[in-house]
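A protein chain is absent from this complex, but the other protein chains hold their places.
Labels A, B and C are assigned to the chains in the order they are written; within every chain, residues are numbered from 1.
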Amino acid sequence: MEKLKLRLKSEPVNRAKEISKEIVEDLMDLIRENTTTSIERTVLRLFGIIGADIDDTPYVNIIVKQLMKKGVLEMGASLYVLNACVHHDEEPEVIAKMVAEENLDLTEIPMGDYEKINALSQRLTQAAMDHIAKIKDERDKLLYETWSDPPRPYKYVIVATGNIHEDVVQAQAAARQGADIIAVIRSTAQSLLDYVPEGATTEGFGGTYATQENFRIMRKALDVVGEEQNRYIRLVNYASGLCMPEIAMMGAWEGLDFLLNDSMYGILFRDINMQRTIIDQYFSRLICAASHITINTGEDNYLTTSDAIEKAYAVTASQLINEAFALKAGMEPKYMGLGHAFEINPDIKDGLSYEIAHALLTRELFPEATLKYMPPTKHMTGDIFKGYAMNTMFNFVSVLTGQDIQLLGMLTEAIHTPFMQDRYLAVKNADYIFNNTFSLGKEFSIDDDSFISQRAHKVLEQAIELLEHTREVGLMQSIEEANFADIKRTQTGGKGLDGVIKKSPKYYNPFEGAFRRLLNLDDEVFEGGVH
Amino acid sequence: MEKLKLRLKSEPVNRAKEISKEIVEDLMDLIRENTTTSIERTVLRLFGIIGADIDDTPYVNIIVKQLMKKGVLEMGASLYVLNACVHHDEEPEVIAKMVAEENLDLTEIPMGDYEKINALSQRLTQAAMDHIAKIKDERDKLLYETWSDPPRPYKYVIVATGNIHEDVVQAQAAARQGADIIAVIRSTAQSLLDYVPEGATTEGFGGTYATQENFRIMRKALDVVGEEQNRYIRLVNYASGLCMPEIAMMGAWEGLDFLLNDSMYGILFRDINMQRTIIDQYFSRLICAASHITINTGEDNYLTTSDAIEKAYAVTASQLINEAFALKAGMEPKYMGLGHAFEINPDIKDGLSYEIAHALLTRELFPEATLKYMPPTKHMTGDIFKGYAMNTMFNFVSVLTGQDIQLLGMLTEAIHTPFMQDRYLAVKNADYIFNNTFSLGKEFSIDDDSFISQRAHKVLEQAIELLEHTREVGLMQSIEEANFADIKRTQTGGKGLDGVIKKSPKYYNPFEGAFRRLLNLDDEVFEGGVH
Amino acid sequence: MMIYPYGDTTNDGAMQLSFTLPLKASALAKEAAKSLVKKMGFEKTEVVSMQDLGGDFSFFVVYGHTTTGINTDDIQVVEAKFDHMDRVQVDEYIEEQIGRKLVVVGATIESDAHTVGLDAILNMKGYHGDYGLERYKNFEVYNMGSQVLCEDLIKKCKEVKADVVLVSQIVTQKNIHVKNLSKLMDLMEAEGLRHHIIAAVGGPRISHELALELGYDIGFGPGTIPSQVASYIATTKKERLENE
Partner (left out) sequence: MMIYPYGDTTNDGAMQLSFTLPLKASALAKEAAKSLVKKMGFEKTEVVSMQDLGGDFSFFVVYGHTTTGINTDDIQVVEAKFDHMDRVQVDEYIEEQIGRKLVVVGATIESDAHTVGLDAILNMKGYHGDYGLERYKNFEVYNMGSQVLCEDLIKKCKEVKADVVLVSQIVTQKNIHVKNLSKLMDLMEAEGLRHHIIAAVGGPRISHELALELGYDIGFGPGTIPSQVASYIATTKKERLENE
């Protein structure tokens, strides 16, 4: 027998997907015509530039800042760095040091031999692409050949002590307890930093800084437990924010498996400028797509500021937009961790019917996606027992409706970032429910005139209405109207607009092309070229 | 839409009921031809005899013992007491004191005027019947007219401090928290006492003694909260054991609403002689039927000694037998609280599908019964969190499958009799689930070829097999073969056989007839008569 | 009156505990859990569950009976006292007693991005069926949202001549809220604003006691409804005006 099914009609589904595609299409010019400071820094990082000066400012920031100040960032940072490399016959990291510590002005170096620059560019680009491919292949091999992909829903937990070494202790314990996926939550407001901190960090608030070194430490720690347990343990971090593409690159580099990466989350929840985020998300998703990193979108967050029943359709609309953006970036559906959440007020009569309707709708709209299902958070209180019961039902709905990634609810959600025992209790709850109700979804069928079915169709219709309106006014205008998460943002407001730079016609960025070619994105290549 | 349904075929259902009826029929001679010390004490209690001597031996025990010693109990205790009353021109309670304290020998009083005796008998019987009717009517009025019957599943909790006054504190708090039904658990091994203690008691182990005074105290305490909350709060006690009919009578007298009253529980779980229990259960159920007391049967207990999947059919078979016995005692189906339980090992894959199948089977076999659904107990451990999750699923299955009485699971089941907070957490869990999943049972349908449906039919078939065998060998032999709860008892083993007395042809017991007439039981009246 | 926790017998002191110890699950670990709890003054302790968490940690559930009781007469409750009026009453009160609109500036400050709590108090919609301050005729509300630097908040207060500043702090890990809230107070003092403005702070881990400690006039904890805040503002403003 088949799993519980709504049997959505194909007409509205197709229509919804079509409209979403057009919404995203409409933004491709913005994406094509602009770069951002973070994209440029990403390119430099891909060239192998790491490290920071004594004030902890990363070299890549210093370089990009210099180029910006000089008004030449519109050409792309790579050109200047490559030119300097050729000029000094040094690797990019040496050039970076020279800029940072010896005040080398890149714009003062006369443009050298285009052929040499091109050759160097090709070598460096290839090296980076090779590394990313290697990391990707290693992971894929461990996951699907050496061991095997765990059964779904995957058990996903977070660690958030603020100290990467303490995080390791917690993460390893969680993995040993049975977690499939470990996310290291970032320190409060890291997403507002316009740079990525360097090195191992031990002081964060509500989370641990995302740094390349921290990624490496945690990846290694999980591999140790993986070996012990003969299974691969996935690692997650967060790429939303002002450094979206840089973190994506670091994730790809260090073997992360999932990245929180939403086309609108930063705009809505971190007040990051919308143009900035829209441009950044594209580049970061190219990297994810090329690296087989599963992105996780953040629709769950909408239900913390909006009502989960009233605004269910905004979740659906956003999922469709996120999907359309991801498709544009060449991402296969299975790497789309589209988000939704179990956030209905637990005191609502028949709330579970709504939850099931919404969960099934997401499941059937995106049959191939690796859906991410978020636990109750907003209605969690200090009553940890009620919370544990809510998490039980959340786990139940997940397995009943065939979700993929289960972000396990913590009974202490309203109190603190998780203690070791909280996570343990969460894993055990999931183990109990996933096993005890394993095939239950195959036992029942839903009639077309049932409340659940009607509800799902209604939410889809409402989502289509919003999408239609959004297509009409454009996504940015729609966000200005507070159509998503009830949060209003303006096109020129928020943080990071100063980091959006209109590309010159001579703009150069070898990676965009490299990724796009890898991903068979057949529309014109944007990176320009060295002329 | 209809609630979740199995659509059981009517053929096996009818067959099962038919066989059960025959099994019970087969025992009616035993029941007809015998009385027990406890039945005789019950009659005396109905005549108004209460109190105990300085050694705490109840007067009714002293009287019955005297008559037994003298070898005249086969005539029924009432005759001797009535005769003494006429002789001394006193009420039965005075006679009782005389027997107990002045060594009055009832058998030495010459048999007096039959007419006078008959008249007195009629008056006393009528008074008792009137009292019982009054209590019943008062309850029915409060429940269905003054206020209204709470929605199902009813929330049923236990108190078990050992001290009736502490019980009151706990029971009132539970009622204020929302419990619909309060059960006062009895002290360990009270069922083995061949007398009912007197007065308010403050020292019990794992429960509080069932005494008439304790019943009264608790009934009053609950009425106080009922008034406060504008709803009627049901009170439960336990009638299994050596004093089954006496406790039934006290329950009827003091306005209890439910009595644990099973045709086999005492035999299996307290090693009470089977003849004794079979005879006693009949008389006690007459009282319950006449008083609108809902009986609760104890099939849940089978799953503590047997495996809940393997021996699910024994539960079903026992329910059918209990139903047949209850029908024989003139009980309307709605007063049959047939028991079953959520006792499958939580670590079993797809255990919930089994639970749902079993719960639906019970529901559909007894559509009019007020089913009692028991929580996980055996597989509860000191892990109170896992326990809370199990109780959540238990509550879920109950509402999904339309159960009536929900004996709320305690998260500390494996640890201690409930603390006040344990009960609170249980009520809140039920509130959450009952409300949040209220109509979910109407959302799904089950195909005939689903696992759940197949499983239910299989259990029913297995139950029928056991019933067929039981009809062949007789219920007593079947119990000897350990077919129920995997516990073996013999016809002449266990406690209390010495209290079974073959009735003389002149046996007299005015209440049996009174109850049977009231209940329109049209087959011959057993009580004999005063000749 | 001396009181003790209550399980099922008056003054039995019954409590439930759960915790993790940095020991592998073992007889030693179990005994350690028991000893620890005994050392804390518990009797009749039962380690009812011990579960290995992997990597030298175990999780325990313990029931025990504490010998510690407390005298309720010794308990000091630091509680804000004000009359709770409804929206209409507050509006009337302000009109009659103050005679002008009160200017309210609200923000979640510094690194904190949580707005739901603040919005619950300020937005039209309100919270738990109680309308927010924007709905009141006699409040002029500026909701600056979240992640507002203390400096920017102060600038705004000056600009709109705020009567009241409402600050929200939700994230409390490593006492980040104490740091943020102290910073605001220090700046307000430095700017000479503290006297003129009623300063209130709210959040799920905020108590009135903590608010006072940090130099605020009042603290609002979980479950606060807007009309409580409105009532407090109105009555306090009136008092202040009287005392000036």
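The definition used in the following text is that contacts are C-beta pairs under 8 Å (C-beta built on N, C-alpha and C of every residue); 3 or more make two chains touch, one makes a residue touch a chain.
Since the model is a prediction, treat every value here as computed from it, not as a measurement.
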*Which shown chains does the chain we cannot see touch?*
A, B, C
*Which listed residue (B:32, B:116, B:378 or B:469) would be found touching the missing chain in the intact complex?*
B:378
*asked:* Which candidate, A:281, A:417 or A:436, sits in contact with the chain we can't see?
replied: A:417
*At which residues does subunit A meet the chain that is not included here?*
160-161, 163, 166, 169-170, 381-385, 412, 414-421
*For subunit C, which residues touch the unseen chain?*
3-7, 10, 14-23, 27-28, 31-32, 35-36, 39-41, 46, 57, 66, 68-70, 72, 74-77, 79, 205
_Touching the absent chain: which residues on subunit B qualify?_
162, 169, 172-173, 175-177, 188-189, 192, 203, 205-206, 269-271, 304-305, 378, 381-382, 414, 416-417, 419-421, 424-425
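Just so we're on the same page, only the chains that are shown with their structure count from here on.
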*Centre distance in Å when subunit A and subunit C are each reduced to the mean of their C-alpha atoms*: 33
*asked:* Could you work out how far the Cα centre of subunit A sits from that of subunit B, in whole Å?
replied: 60
*Considering subunit A alone, which of its residues make contact with at least two other chains?*
425
*On subunit C, where are the residues touching two or more other chains?*
51
